[in-house]
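Once you've had a glance at the structure underneath, I'll fire off some questions.
With one protein chain withheld, the remaining protein chains of the complex are depicted in position.
Chains here go by letter, A and B, matching the order in which they are written, and residues are numbered from 1 within each.
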Amino acid sequence: MERMEAVIAGLVVIAIIVSASTLWYGVTVLSDVSKLTDSTAELTSSMVDLTEELASLAGTVGASLDTIEDVLARLRAVEATLTPTITVIGPWAGKEMDAFLPVLDRFEALYGINVKYKKYRAEELATLLPAQFAAGKTPGDVIFMWGWWIAENGEEGHVLDVTDLVDEADFLNGTFDPVKVGNTIYGGAYTGKVKPGFWYRKSFFTANGLTPPTTWAEFETLLADIAAIPGIVNPIASGDGVGWPLSDITEHFIITYGGPQLQRDLIAGTVAWTSPEVKTTVFEEKLVPLLTAGHFSDPAEWTTILKEWWDGDYGLYFMGSWITGMVDDPNDLGVFSLPGCEGLVFVADYCFIPTYTEHLDEAKELFQFLASEEAQRVQVAQGGHIATNIHVSLDEYPAVDRMVANLTTGKEVLLDLDDTIGGAFQSTFWEQLQLLWVSPGQLDAVLAAIEAVAP
Amino acid sequence: MKIRKSTIIVHIIAWSAALLWILPFLGVLMAATRPFDEILRGWWNFEDFNPSLKSFVDAWNYRDAPIGEGILNSFLVAIPSTFIPMLVASLAGYGFARFRFPIRDYLFITILLLMSIPQQMVAVPLFQIMNDLGLVNSFIGLILVHSAWGLPWIILFMRNYFSTLPVEVEEAAKVDGASDFKIFYKIALPMALPALASVAVLQFMWVWNDFFFALILIGSTDRMLATQRIPYMSGERYVPWDLLSAASILVMMVPVLIFALLQKYYIKGMIGWTIKG
Partner (left out) sequence: MGRNRITVKKNLPLFFSPALILIIFFVVFPALQTVYISFLSPSDEFVGFDNYADVLSRAEIVNLEGFPKWPPLGALIHNLIWIAIHLPLSMFSGLALAIILRDVKGASIVKSAIFLGMVTPMVVGGLILRFSFEERVGLVNAFFNILGFEQLTRTWTAYPETALFALIFGSVWLWTGFSMILYSAGLATIPKDYYEAAKIDGASPLRTFYRITFPLLKPITIVVISMTLLWELKIFDIVFAAFSGTRGPGGAGNVLALQMWLYAFRFSEYNSAAVVATFLTAFTLVISVWMIRYMVKR
């Protein structure tokens, strides 16, 4: 069987080489098609001759392939003994990448291990990692990915068990829940972002004599006041894109009016979405009336509507703390949580080590470094991130982020609902919320659909 | 030359169609040349108009994944991936059109069936095959995959095209003692030039625009193809629309230019209708 494979591989490879070389010749005179036809014909007749000779060549090719294999193996062995370079994969590009690279530089300086950064979005990783893992390969040694995905793949053996490398006491409460299966931890926590509430431009509020609300009634009045301002399209901008801005808003309502424990119950699946505490208390009494009154805009692409909000077409925008890096003047930013809110969602970036890595020790070093106070300090100092490591002091943050970090004091830190459950729930949750936003009347159907895929 | 009303109408329709088709792309062009704030309320507003080609330059030279390099890589893959299946499929298509043998129709249907296989499904098995052949992260591997996947539809098209060509010329040559292969490349293939030109354009374009196979098989940043480099520029919460638009335009221009270049091979009557003559 091996012989056959070698023969066929040889056949194909040689045919390709011949075609490719004749093609390069052909390409250079592409402007004249008749010459092209001739070279194609030449090519074809050479292929014909070739087919007849290949049978005898097959044996020689097989033997040469074996020799080449030997040489390659020896080269790889030599390469392995030189300075190791490990690869870390993250979803950050442009400005985000510029903020992450200093952390990697610090690592290289401290540990003498070269690190290469590769950028892949999570959707791309979702597609290509299964293929690579099935073949026992991996594109990176430390990879950032969705928390629930890490846990799932940990169960299937593709992800290294890192329980011994992590000390949960150094981190915010519950940070590792999304990447835990039972008591086994599969992922590491890096920095993250908070979703504190509704952002507004302080200048906008001052110019229109508005103040952040302290009760639900004041919130409703605020919305009505903003709606009355000329030039305003809707009081609250609804971002969309993947669905997460809508789910963030919904979770905020759940936490504020259902209580932080309700968020935890929904994640665990111990409370149904169709039950009164969710349906009536949160949706029917609070969220849906605002939707029906037209206080929320139709879902629009979130980076576009962010600009429109900044320009004054909308009053409030519910966003995560990364917004501080996206506006021209972060000092003009103000934020308030819904009155009565006692818990905030914190979403961390999780990374893992694939079991197929060829640089296990170095990967572990980087992994632990990213979780450490040192790495997170470098990251948060640049703004837009909040540390999961509790040893990072508030002084390290730039002013605006300190304000956000302060918001979390006195409030419980909660996990993002859909990010933690993931899978089919997450997709359905987002889609149903998109539907709810434009058809608030379909609340019952929406909740039923969500409950059907809930844990 | 009398200008007839029908000619005018025809011209108006044609140019309106062209305009209609191009409008959305003007939007992309606007996004690539004007600051985002200007086009926020619709790019057809020209009160603030500050165009610049900066995005194109930035995209062309983007950090570790410049579009310029991506375009080169895409050429290295797309050109062989066009010629190989064109050649191979013409052979097979001619065979299906002209030869008669017992399993012919079943074989043909099977090949057609293969056209329906969605790319996404074969990610895992394909990677394994390529890994076993040692062709992961190599252009040759990608070229082979694209060639193979292009074959079913090109075979279908060439077979149908060959069947419309009159057999008389070929039969005449056969009577004169020419071999099947000589008839193929001296008579049938030249007559199929418009078809070959269409196939070349379409196959080139499909390979050029492919994202999925490139994603699965090409891993190192310097080998990434042009289509992979476009989403590469956006991050998790960071979407540089101007760069994305500029990059998209640069990448899209290549197949369009190739198309325009090959236009002259659709000339009517290029096929020598020697029989009637």
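Convention: contacts are C-beta pairs under 8 Å (C-beta built on N, C-alpha and C of every residue); 3 or more make two chains touch, one makes a residue touch a chain.
These numbers were taken from a predicted model, which means no experiment stands behind them.
Enquirer: Taking the whole complex into account, name the chains on display that the unshown chain touches.
Expert: Computed over the complete complex, the missing chain touches A, B.
Enquirer: Pick out which of B:Val201, B:Met224 or B:Leu243 touches the chain that's been left out of the picture.
Expert: Final answer for the missing-chain contact: B:Val201.
Enquirer: Who touches the missing chain here, B:Ala59, B:Ala89 or B:Ile140?
Expert: B:Ala89
Enquirer: So which bits of chain A touch the chain we can't see?
Expert: 8, 11-12, 15, 47-48, 51, 123, 126-127, 130, 152, 240-243, 298-301, 304, 308, 423-424, 426-428, 430-432, 434-435, 437-439, 442, 446, 449
Enquirer: With the missing chain put back, which residues of chain B would touch it? List them for me.
Expert: 7, 10-11, 13-15, 17-19, 21-25, 27-28, 39-44, 85, 87-89, 91-92, 94-95, 99-101, 105, 108-109, 111-126, 129, 144-145, 147-149, 151-153, 155-157, 160-161, 163-165, 174-175, 177, 179-181, 184, 194-195, 197-198, 201-202, 205, 209, 211, 227, 230-231, 244, 248, 251-252, 255-256, 259-260, 263-264, 266-271, 273, 276
Note that only the chains that are shown with their structure count from here on.
Enquirer: What is the distance in Å between the mean C-alpha positions of chain A and chain B?
Expert: Comparing mean C-alpha positions, chain B is 32 Å from chain A.
Enquirer: Given the complex with chain B, which residues does chain A contribute to the contact?
Expert: 9, 12-13, 16, 19-20, 23, 26-27, 33, 37, 40-41, 43-45, 48, 91-97, 118-119, 121, 124, 127-128, 130-132, 134-135, 137, 139, 303-304, 307-308, 311, 320, 322, 326
Enquirer: Which bits of chain B are touching chain A when the two form their complex?
Expert: 36-37, 40, 79-80, 83-84, 87, 91, 120, 123-124, 126-128, 131, 133, 136, 140, 143-144, 181, 185-186, 189-190, 193, 212, 215-216, 219, 221, 231-241, 265
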